[in-house]
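Shown here is a partial selection of chains from the complex, left in place.
We call the chains A and B, going by the order they appear; numbering starts again at 1 in every chain.
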Amino acid sequence: MKFDKKDILGMKDLSVEEINLILETAESFLEISTREIKKVPTLRGKTIINLFYEASTRTRTSFEIAGKRLSADTINISASTSSVVKGETLIDTARNLEAMHPDIIVIRHSAAGAPHLLASLVKQSIINAGDGAHEHPTQALLDMMTIKEKKGRLKGLKIAIVGDIAHSRVARSNIYGLTKMGAEVLLAGPATMLPRDIDQMGVKVFNKIEDAIDGADVVMMLRIQLEREKQNIFPSLREYAQRYCLNRKNIALAKKDVIVMHPGPLNRGVEISPDIADDPSYSVILDQVNNGVAVRMALLYLLGGGHE
Amino acid sequence: MKFDKKDILGMKDLSVEEINLILETAESFLEISTREIKKVPTLRGKTIINLFYEASTRTRTSFEIAGKRLSADTINISASTSSVVKGETLIDTARNLEAMHPDIIVIRHSAAGAPHLLASLVKQSIINAGDGAHEHPTQALLDMMTIKEKKGRLKGLKIAIVGDIAHSRVARSNIYGLTKMGAEVLLAGPATMLPRDIDQMGVKVFNKIEDAIDGADVVMMLRIQLEREKQNIFPSLREYAQRYCLNRKNIALAKKDVIVMHPGPLNRGVEISPDIADDPSYSVILDQVNNGVAVRMALLYLLGGGHE
């Protein structure tokens, strides 16, 4: 199968076949990062721009490492040091970058839809590295790769996602992706953190964490944005932790071989207890990070038209 | 002809022969950025430092891409993340960088003359990427390259530059360069934005935009610094736009095949109306950006002593 998408904007747009191709390509790239010489000439002479309007260590670093291991030239632009301070619109920035002939632009932006706007304006490939509370497809793909790696499949698995669903691009992308691949997705969170009509996305919705993780193969905990406490979306961090923190007690409701995931960075003691986060018999959090580099290599490769 | 300048500090210092050599070299580099593998080994093992004391997306990115496409190692230093916060003087920074054996230092600084000071202190080649309201020679060179590309020549052309001439390093460098190459330069702007004695630079000066663009082959609009509104240099943005915005009506005064230029970022609706900025029959703004990478590759090549 040939991959013929120009952009990776969201899990909503990807077909089952495309997702399978990306995951298989990523699996084949996993080995490069364990070599003595972690570099292949695949994308030599290609230019990749990481255009980050929001601070990020892990996603930007993951993309930069992925690009460099494929021998691409990588250019970082962050909002704080860019001419964004001069008030340039995203449209003008996009057209300007286009005129410098990059091959791929990776964008993170606080506004939902920014990557889609960019993709409609420029002929280069765009990868969405997170847009507002909308989508974060590379996170969902690395999550799916990790689940497949541990469980051998996605289809038929019972996967709980717990936390602030409404404000989470990670949740949204995973819901699109996992339901498409045939998994059963169960959500839990306070009513203020559950989007209306969310049940129309083909998921089951609960208020209690216990109901969602009961019998789960996978539990995915979302990061609480600590600044939301002030917005009265939930009463207090302490109360949130009492009701929704994944801990030794409630994890016992899940399947015995349940795996625990988190997109990071972790608020230990808020959404996840430290002993669960650091217990290798449950936690696959670092496998997610490892697979993240491979998924991004796969996407850069598939979009960059590389060949060894 | 051999290029034997150590530095590129301003258009004032460049001879007609040197300008022609730079433009011809840039034209020959243009094609590299359209290749499948956009990279030549010309400057392999050379170190280029981008030392930016002012925020910039396009200029820094353009230099970084130019360096990487020539296979140089590029190092970015921006004021906000540098030991400038420790109060180190430019002189000490320069001497320190020199001791690390870079080949070329590209500098942008808010103080006019900073690149010249640097050039007098260190043995490496210095490229001025903009110093205060003084010069921005790489912008003028890419502008001249774009005019030559579209009009076939510079000599004898009627070129209008409109806006805040007094505070514009782009205007100053273009005035030096274009008059040297035999073009006729006409300026327009409010009296508070025209430097005294500017007519001694061999240009014609007008207050009305209409007088400057009448019969022009090229109209170059300058960016208004929005923060100047508070300084009472002009009454209001609205009044400025009413008098100096390039639009469908006044552009009709220029030659039929007039081209419109802007160094970016654009204030749409202030100095240029959106329909002119985005009309491909007038606007060559993105050609400027494209040529910018080629001009910077040419300068890095000529100063870096590269050879394929």
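Note that in this section contacts are C-beta pairs under 8 Å (C-beta built on N, C-alpha and C of every residue); 3 or more make two chains touch, one makes a residue touch a chain.
Quantities reported herein were computed from a predicted structural model and do not represent experimental measurements.
**Student:** Total copy count of the complex, if 2 are in place?
**Tutor:** My count for the entire complex in this file is 3 copies.
Quick note on the criterion: only the chains that are shown with their structure count from here on.
**Student:** Give, as an integer number of Å, the spacing between the C-alpha centres of chain B and chain A.
**Tutor:** Once rounded, the distance between the two centres reads 40 Å.
**Student:** Please output the residues of chain A touching chain B within their complex, sorted ascending.
**Tutor:** Against chain B, chain A makes touches at 44-47, 49, 73, 75, 77, 80-89, 92-93, 95-102.
**Student:** Along chain B, where are the residues that touch chain A in the complex?
**Tutor:** 33-39, 52, 55-58, 61-62, 64-65, 68-69, 78, 80-81, 226, 264-268, 286-287, 289-290, 292-293
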